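Before we start, here is the structure in question, set down as structure tokens.
Note that one protein chain is taken out, while the other chains of the complex remain in position.
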Amino acid sequence: MKKIKVGIIGVGRMGQIHLDNLCLKFPDVEVVAISDVMEESKKFADQYGVNKFYKNCNDLIADSEVEAVVICSPTDQHADNIMTAARAGKEVFCEKPMDLSLETVKKVLSVVEETGIKFMLGFNRRFDPNFMKIRSLIDEGKVGEPQIVKITSRDPGPPPISYIKTSGGMFLDMTIHDFDMARFMTDSPVKEVFAVGRNLTDPEIGKAGDIDTAVITLTFENGAIATIDNCRKAVYGYDQRVEVFGSKGMAGTHNNTPDNHYYYDQNGQSASLPLHFFMDRYIRSYYNEMKEFMDCLITNTKPKVGGEDGLISLAIGLAANLSMKENRVVRLSEILND
Amino acid sequence: MKKIKVGIIGVGRMGQIHLDNLCLKFPDVEVVAISDVMEESKKFADQYGVNKFYKNCNDLIADSEVEAVVICSPTDQHADNIMTAARAGKEVFCEKPMDLSLETVKKVLSVVEETGIKFMLGFNRRFDPNFMKIRSLIDEGKVGEPQIVKITSRDPGPPPISYIKTSGGMFLDMTIHDFDMARFMTDSPVKEVFAVGRNLTDPEIGKAGDIDTAVITLTFENGAIATIDNCRKAVYGYDQRVEVFGSKGMAGTHNNTPDNHYYYDQNGQSASLPLHFFMDRYIRSYYNEMKEFMDCLITNTKPKVGGEDGLISLAIGLAANLSMKENRVVRLSEILND
Amino acid sequence: MKKIKVGIIGVGRMGQIHLDNLCLKFPDVEVVAISDVMEESKKFADQYGVNKFYKNCNDLIADSEVEAVVICSPTDQHADNIMTAARAGKEVFCEKPMDLSLETVKKVLSVVEETGIKFMLGFNRRFDPNFMKIRSLIDEGKVGEPQIVKITSRDPGPPPISYIKTSGGMFLDMTIHDFDMARFMTDSPVKEVFAVGRNLTDPEIGKAGDIDTAVITLTFENGAIATIDNCRKAVYGYDQRVEVFGSKGMAGTHNNTPDNHYYYDQNGQSASLPLHFFMDRYIRSYYNEMKEFMDCLITNTKPKVGGEDGLISLAIGLAANLSMKENRVVRLSEILND
Partner (left out) sequence: MKKIKVGIIGVGRMGQIHLDNLCLKFPDVEVVAISDVMEESKKFADQYGVNKFYKNCNDLIADSEVEAVVICSPTDQHADNIMTAARAGKEVFCEKPMDLSLETVKKVLSVVEETGIKFMLGFNRRFDPNFMKIRSLIDEGKVGEPQIVKITSRDPGPPPISYIKTSGGMFLDMTIHDFDMARFMTDSPVKEVFAVGRNLTDPEIGKAGDIDTAVITLTFENGAIATIDNCRKAVYGYDQRVEVFGSKGMAGTHNNTPDNHYYYDQNGQSASLPLHFFMDRYIRSYYNEMKEFMDCLITNTKPKVGGEDGLISLAIGLAANLSMKENRVVRLSEILND
């Protein structure tokens, strides 16, 4: 059987996850090249038996053996990487976000469209078994018309201040996953955004111009309402829950835990905390999303999560920033039609 | 021992609960009179061995044997009943709300203050063992500074349309409990209100000028944010949950169920639904709140939930109505300083 | 309506529970007399407005106003009380056990039969809402043929050594409830008993000739097997769980807790311990069993739990003692046909 030849751009934290999955769990796939600006990252190529290592990602894209590229470079290079790869006729999987500028994203999307490549954006949570289960209960009609979507998304701790300064702010680096989740659950266009943000955990975050705690309300064209609550620091760990209330029932998910033990003593009844962070919690979703991408390449179909989804979530994030700044409801059309 | 002599105005659904509790569970209390506009309600006096039955509540208030009145009349008579009783020097427990007009409520409160009577408002949920447990975890410092309060409050089905028409709308008849709950949990003044309301379950409710589904965001002076979600119709029953996330931990409560059974067969794992409605769910809170009132009478202390709490929750409800109507953030001061 | 006139013999812990229920929750019942060897127990008569107080229980039984007696005297007087009351034509509710001697119990049962009175034994756990729910799932055919019954029954702490010395041993004072529960769940005659008992918690219990920890296997005529595990001391409190596994499904119950809160911090996820002891855990079952008895008096039907059930459970207990002593399987017929 002919294997799909893949190149990976950037082998930081996410790149390594994709490298490991692609090498060990996809018998139909061969990772033929890795690129990374750090020379020492060549060790990953050696470890996984990848023959080619490039310091310059454009060399990887230009490599005629590479059929598809998986982009895990820093966010500010995503747009360039996508466009270069698309123009070279490569299929593209890219970590979110495409870019923090709506204009750039629109430009990227037009290149993707012109070149006709397959393009998938890494909204991995859509591929988490828990959230997929909710979605399938909705699809089976068991929830009825979704009316209220509740998303709780809290991190065990904030990223470094240096990252926060360039991240575009919490709504664009963290909540953007939840915006996509809300859209995934309601399956309806977002109409309005109202965001309240606070700096409550670490004053340094505030000094860097960002927030760490927020509640965001989204309204949808079909009448549904979503409420998202975020915090950059939950002392008990990574809290990732979704609940959808509809006309026929309610479906939700508890957090995943490392084990299902219980313990009782005179002080009470206790159990394990949620899995520590995204690499543990979403380990299966990273596999599942890559499987979706590879399946699309094999069956020549369009990935379920594309550039348009990235565009919309970015727009919601920008609307949330504006809403918070002006303390008012922002219609998504204000942002999109800018 | 001298017993406290109580009169109950109105023996509808709530009046009967208080009658039953006061007669059967408070050895220090004697219900000496009942009043109700329905002649047939005399049967309750007979059943519980209450000697006096009045058709006119003012006769009950005027009865010199009566020391304290428990007001369970229709909402539009609450204000009159309170003021009459206060002026007659009776201690007063009144079901919420005091009135749907802010002006009237302010007038009632001034009478209460002038007369110096003890006054308690029936925000019973503050006395629910589950929510008290969260509150006590906060008081013990285990939650730290409350940052996000999530309240889910959904009814098993809507009240009759006739009731809806005169109720002041969902925010004043249903969410008002949740507004008080949010204040109970954050222990900080509400700053702003943003409400989204929808008519999604029954068009008749919309025709009656009301909504049945809502998400409300409250901001507090101390930086905390609350998100409340409501629906007048949850097919799975009465859903009453609160979760408080803070700097040191998270405390929340699951619904109460009629039993703790589990059942597994080839179709899945199942368990009981929540207790059916408020009379089952809050049965202990009704007892606990009356105990608070009676304890205050005995120990000559001020009830924990007074007229001011009613005033504020009403103001939040009015702000929510305005916010929904104008689709904007409403500062509570707009309403209170009107 | 004519009320049922009840006399209560003994107002210790259990007598007080029944007194309170009968006085406050049964409008059709009037407690007309109390007897207790302790003169100061007269205060309960005063508190609940019971007119007659006797030091001698036979005077209560002889009181012509008394129609039914509720026997809460010490165990060694149960048999005499029942027989005296039966011969006086009174209906009888008696706390378990009837007696620790099989011979005496048989004699009591023959008197009950001769006199034709209604007789109910206080196996209250059959009336616990959780266990009733399992039973009803079995009755609905959802469990299928019961194959394995698991009963965990552990106390928060042992009774006083003085009580242990006269209790007949753990199998007769504690496990006897579980023997009845196993019969309730399988609805089949017990065939064999195998008991392993240990003294693991407090050497004083061993010195008193008793055990504190046990695992008992029961086999039933229909092929079902039950496993019961007991301990007189569970540091985390009163542990009362039942699980029935059958050909079509499994039904079980978790413990009841004082509230349904959850709490998360960096140390883990925690929740409330079980309700403290039998008075809290089985508060509703005490009411339900008394309701059963009163309903039987009103409708002239036979109580669901009668003397035969007491006889069988006692026999199982004696078989367990013999099994443990001789470390062998004991057929119940060895005991019953003795």
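Here the chain labels run A, B and C in written order, and each chain numbers its own residues starting at 1.
Rule of thumb we're sticking to: contacts are C-beta pairs under 8 Å (C-beta built on N, C-alpha and C of every residue); 3 or more make two chains touch, one makes a residue touch a chain.
Remember, predicted model here, so these are calculated numbers, not experimental data.
K.L.:
Using the touch definition from the top, which of C:Ser64, C:Ser247 or C:Asn337 touches the missing chain?
P.N.:
C:Ser247
K.L.:
Which candidate, A:Pro129, A:Gly157, A:Pro189 or A:Gly209, sits in contact with the chain we can't see?
P.N.:
A:Pro129
K.L.:
Pick from A:Leu137, A:Ile164, A:Met294 or A:Ile316: which residue touches the chain that isn't shown?
P.N.:
Looking across A:Leu137, A:Ile164, A:Met294 or A:Ile316, the contact with the absent chain belongs to A:Leu137.
K.L.:
One chain isn't shown here. Among B:Ile161, B:Ala271 or B:Ile298, which residue touches it?
P.N.:
Considering the complete complex, B:Ala271 is the one touching the chain left out.
K.L.:
For the chain that got dropped from the picture, name the residues of chain B it touches.
P.N.:
Here the touching residues of chain B are 235-237, 257, 264-273.
K.L.:
Quickly run down the residues of chain A that touch the omitted chain.
P.N.:
Its contact residues with the unshown chain are 24-25, 27, 47, 129-130, 133-134, 137, 142, 248-256, 258-266, 272.
K.L.:
May I ask you to list the residues on chain C that touch the chain which is not drawn?
P.N.:
Spelled out for chain C, the touching residues are 145, 147-148, 150, 152, 154, 192, 194, 196, 198, 200-201, 213-215, 217, 219, 223, 225-227, 229, 231, 234-236, 239, 245, 247-250, 327-329.
The working rule: only the chains that are shown with their structure count from here on.
K.L.:
Which chain's C-alpha centroid is most distant from that of chain C?
P.N.:
A
K.L.:
Based only on mean CA positions, could you tell me how far chain A sits from chain C in angstrom?
P.N.:
58
K.L.:
Any chance you could list the residues of chain C touching two or more other chains?
P.N.:
In chain C, the residues touching two or more other chains are 264-266, 272.
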